[in-house]
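The other protein chains are all here in position, but one chain of the complex has been omitted.
Letters A, B and C name the chains as they come in the text, with residue numbers starting at 1 for each one.
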Amino acid sequence: AVCLSTTAMAKSKYEYVRHFELDDRCLPNSWIVVRIDGKGFHRFTNEHSFEKPNDAPALELMTRAARDVVDLFRPDLVLAYGQSDEYSFVFRRQTTVYRRRASKLMSQVVSQFSSSYVFHWPSVMGARALRQPPTFDGRVVLYPTDRNLRDYLSWRQADCHINNPLQHGLLGAGQPRRSHQRSGTAEERLRHTLAADKNEILFSEFGINYNDEPALYRKGTVIVRSLETPGEQDSKLSSDTGAPDGSTVPASEGARTDQKPVGVVKVLNCDIIGDEFWNEHSSVLSGNNKKAK
Amino acid sequence: AVCLSTTAMAKSKYEYVRHFELDDRCLPNSWIVVRIDGKGFHRFTNEHSFEKPNDAPALELMTRAARDVVDLFRPDLVLAYGQSDEYSFVFRRQTTVYRRRASKLMSQVVSQFSSSYVFHWPSVMGARALRQPPTFDGRVVLYPTDRNLRDYLSWRQADCHINNPLQHGLLGAGQPRRSHQRSGTAEERLRHTLAADKNEILFSEFGINYNDEPALYRKGTVIVRSLETPGEQDSKLSSDTGAPDGSTVPASEGARTDQKPVGVVKVLNCDIIGDEFWNEHSSVLSGNNKKAK
Amino acid sequence: AVCLSTTAMAKSKYEYVRHFELDDRCLPNSWIVVRIDGKGFHRFTNEHSFEKPNDAPALELMTRAARDVVDLFRPDLVLAYGQSDEYSFVFRRQTTVYRRRASKLMSQVVSQFSSSYVFHWPSVMGARALRQPPTFDGRVVLYPTDRNLRDYLSWRQADCHINNPLQHGLLGAGQPRRSHQRSGTAEERLRHTLAADKNEILFSEFGINYNDEPALYRKGTVIVRSLETPGEQDSKLSSDTGAPDGSTVPASEGARTDQKPVGVVKVLNCDIIGDEFWNEHSSVLSGNNKKAK
Partner (left out) sequence: AVCLSTTAMAKSKYEYVRHFELDDRCLPNSWIVVRIDGKGFHRFTNEHSFEKPNDAPALELMTRAARDVVDLFRPDLVLAYGQSDEYSFVFRRQTTVYRRRASKLMSQVVSQFSSSYVFHWPSVMGARALRQPPTFDGRVVLYPTDRNLRDYLSWRQADCHINNPLQHGLLGAGQPRRSHQRSGTAEERLRHTLAADKNEILFSEFGINYNDEPALYRKGTVIVRSLETPGEQDSKLSSDTGAPDGSTVPASEGARTDQKPVGVVKVLNCDIIGDEFWNEHSSVLSGNNKKAK
């Protein structure tokens, strides 16, 4: 017989290796943001015939995956913002989930997002078959103040604004979508063109009225859990969303439903740079979300 | 028209938030191990009717997902070891991939594993439908010496030895599989039982001859890329594997195939605690794998 | 002749070891606090016959050393607070000195403090000879918000309040000063005594009217650089200080004087828990100190 007692002793002999794992706890009372990004998505979108520059079902799929991440970490994950092939997840500054260990938070976010992306693919993408499993990368960044957090989110949303006309107007419809490459030269070119205030010319030339584009494309997607009474809010927000085609993704179904109360989860395509959004969802910054526990 | 020039300026105004991302480069010349673990897999395995204590297709699926991770990081990822709902991935100590940034390595490993797990589910699990996307967590641990790395892997394999008879003999066939919970009391009970050298009695009582169990269950799975000429090796290893039922998982097909040479990737169910494996795959520790670049 | 060309080549051969030094930059926009503490000061104070529980020249020496640290890092170091054998140094949250690298800031603070402590000993301690060089340890802690920073400083000042009567009343005049040991039991005993509201009895018993003690002992020492016009401030602060004996340490003389403007450096023995100090020195938190550059 195998000498299991030897094995058990051996195991305890090796157990010292546990101590090589170091603590990576995040600084308390700072906003924890986990951002995931598609890796090699230029190739991935070509292989799967994504419409350029925006493929509505593909964006919806991103949001379906993000919804599962938000559910996984409720009520600690208070906001998510996505555009193109990226999504940012914001944990409330007081969270103590997993002792704020960066690797725990980051790995589960990126894992859930990835498995949910593949899981929901058939129901969202329809006839298009998934040919290979995608890869996302992730990172954790801390923001000490509310202002820093808002500026981070503004940065990502401004990136969305810039990438969209860039893809429409400058690269043209037949060209590959490159937002994930952030090509410095093209962005530079747009910036200088605009600096001379020629953006009307630009769009008239390409026959696109940017403001008629769906808010989903222009603003990206915000997922927010709030404690405000739904009645008051929704009326205001429907105009805010500006999504005539109802681009708001329906609430996740079939996802895990345990007992934690979640507040009201909303999926919006609204501006998050100005103050309006933050006034209407004041609990996000005030930390009242923790009452949802 | 939307004032895009304002947006572009706004973006650059917000760009300072980039600097909040800190460097998390791993110490050079140390082994980088990324371990992923199923989260909440007790429930997950029940919901999907996994056979206890070992479900062969479920273990094969883990290895299919791990193969994709190994492919993604070739030739820098030189070995992977898995058992139960966990897998450890070893990057060669000299790797400079992604500047050795811990978050890059860890996030892509856990992302690829998760999306591949869901992607390969239908072909491996057959009729059993995936009811919800699984979550894995991940961590990065560094080991400064070859001895430390081998002890780490021995620790994981000894854990496999211990969990298996534990599940067979002590918990019984009808009981839930708990390896991921590492219940201290049950492990303790086994250890003490064995300390009195009663393991023969234990197994005769439960009617199981542990050594007749497939190597897949007793040893877990090793994925190794080596430069040794296949002819010499395979003959030796087939006996090493000790897998009469050919439990070795077939090479991944349909996965991405770019141009990088990969050496020979082998999937084994052999002992990695003793010296034999390491003598036969000396390139893993010697770092000759980098020649595969 | 020595083959220097070989040496030069050798040096470049070894230079790879530079890359083992990792970046330890502090999170931007957070308060950086470096606290130094005397190591083994129970023994050190006995060997040098420090008066218990407070030795005025010894406290003055601490502040002389702290002044040099403040000078070294002007204008980035905006406040220092000391009591007993410890001193905390606060860098403004926007500082970019040494790229905010923790080891650079911490090592230079503790080095300057230590060398200045020995350097100024003769002029401050008079006839008492320094028998051995003291050791201090140091640490870096970040605080994301103004509130967190103020709470940190309040914590240190409350510690001063508690340690003083503890040393006076409970330990007695003949007993060694133990503040650096933070003996849990004695603190506990005081806390419970007070909880029964017996503090008047306590002090009458020991014949000490705590409020007649110098502010230096009760409040510790604050070093602050401010931009307020000195005329307005000093009148207010003299009463704030409550130091009839003028225990305020005179401005450092003979220290390095390069060209950087420093604002007005003040040494106070006032309360920093309440709002008054912070209102009068609003530039500390508002960051206007950077204008002093």
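Just so it is clear, a residue touches a chain if its C-beta (ideal position, glycine included) is under 8 Å from a C-beta of that chain, and two chains touch if they have at least 3 such contacts.
No experiment lies behind these values; they were computed from the predicted model shown.
J.: So there's a chain missing from this view; which of the remaining chains does it actually touch?
T.: Hidden chain contacts in the full assembly come out as A, B, C.
J.: Which chain C residues would touch the chain omitted from the figure, given the whole complex?
T.: 1-5, 7-8, 10-11, 14-18, 20-21, 36, 39, 68, 72, 102-104, 106-108, 110-120, 130, 132-143, 148, 151-152, 154-155, 158-159, 161-162, 165, 190-191, 194-195, 197, 199-200, 203, 210-211, 218, 254-256, 273
J.: Even though one chain is hidden, which residues of chain B still touch it in the full complex?
T.: 27-30, 93, 142, 144-145, 148
J.: Spell out the interface residues on chain A facing the chain that's missing from view.
T.: Answer for chain A: residues 19-20, 22-23, 25, 27-29 touch the chain left out.
By our rule, only the chains that are shown with their structure count from here on.
J.: Could you give the separation in Å between the centres of chain B and chain C, each centre being the mean of its C-alpha atoms?
T.: Inter-chain centre distance comes to 50 Å.
J.: Centroid from C-alpha atoms only, then distance chain A to chain B, rounded to Å. What do you get?
T.: About 28 Å separates the centre of chain A from that of chain B.
J.: For chain A, which residues are shared contacts with two or more other chains?
T.: Within chain A, residues 142, 148 contact more than one other chain.
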